[in-house]
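Note that this complex is displayed minus one protein chain, with the remaining chains in position.
Moving on, here comes chain A:
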Amino acid sequence: MRPILLSGHERALTQIKYNREGDLLFSTAKDQHICAWFAHNGERLGTYHGHQGAIWTVDVDPTTTIIASGSADNTIRLWEVKTGKLLKTWDFPTAVKRVEFNEDGTKLLGVTEKRMGHLGTIVVLDIKVDVNAEQSDEKVMTIVCDESKATVAGWSYLSKYIIAGHEDGSVSQYDGKTGDLYYNIPVHELNQQITDLQWNSDRTYFITASKDKTSKLISAKDLEVMKTYSADTPLNSATITRKKDFVILGGGQAAMDVTTTSARQGKFEARFYHKIFEEEIGRVRGHFGPLNTVAADPTGKGYASGGEDGYVRVHHFDKGYFDFEYEVERERHNKLAAEGR
């Protein structure tokens, strides 16, 4: 496969998101604009300007009408996807590290940083998915993380729970309506930060990535750790592929140590693991720095990775990727096909 290199940012990438149909790609970096790209050919649709600081996170609503972004300038902003127009700004006391729409796009959660005497919080905002509507200023709910700050968070299926990953390596489950804490389970090594949390297609389970060099597949309902994928480097991001039962992990040595290592040693590769068998099945190299974010195309045709080197690399898989199956999988498919007839 020939990756498409997108060089729309001058600084390290922080997050990449595909929209629901997988035709658009949004990227944020530590420079101060968001880029929107066509995923199939890497053409840039446009850029969104207005933030005054590094942008940590972006998310797009299910209808690709609006996007939300969270930034180190202590704001969450809402943009119109089509024109790049700024629709709304919410101010917070500290930086916003993560935003995510729920399944129908009516609610948005934001994770704010613990700093300057303020505790880390998870806030929930009501959103009207309409570019002309007046968005409300009010925060519907605020969850305060007094033990360990949340680094990532997301909405489970039916917006029933809010799942958060913490700096101390634990994962919590909150009620999606009241904000009550149900569970807090230490899934990763103590004080090894959880760096990413991404959902499967129906949001019944999710994958975490952690600095403790592992990534785990966890169910949303009871926070049961179903699978563990171990790598040999701190992980920054993990995603679940569609169509094929794989997961993609991205990581690499911490950005500050990078200049002392060569690209080969630094392990700046996207790692593919089989989701069920937990076995590594291949790597894709290309970045000059650690991978900060990986995202799987919702159509299952490819994936994109963003690195500390400022590049987004969009990959469209070859036939060999789709043909790959474990022996047991092949047998099962053959059996099912035979029965079908």
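Couple of notes before you dig in:
Simple rule for what comes next: a residue touches a chain if its C-beta (ideal position, glycine included) is under 8 Å from a C-beta of that chain, and two chains touch if they have at least 3 such contacts; residues count from 1.
Operating definition for what follows: contacts and distances are computed from a predicted model.
Looking at the choices "Eukaryotic translation initiation factor 3 subunit G", "Core domain-containing protein", "Tetratricopeptide repeat protein 8-like" or "Proteasome subunit alpha type", the name in the UniProt record of the chain not drawn here is "Eukaryotic translation initiation factor 3 subunit G". Residue in contact with the omitted chain (choice from A:Leu45, A:Leu87, A:Val144 or A:Val225): A:Leu45. Contact with the undisplayed chain is limited, among A:Ser7, A:Gln52, A:Ser219 or A:Asn334, to A:Ser7. Only one of A:Tyr174, A:Trp199, A:Tyr229 or A:Phe272 touches the chain withheld from this view, namely A:Phe272. If you put the missing chain back, the residues of chain A touching it would be 1-8, 21, 23-24, 33, 38, 41-49, 64, 82-84, 246, 272, 279-286, 313, 315, 317-321, 324, 326.
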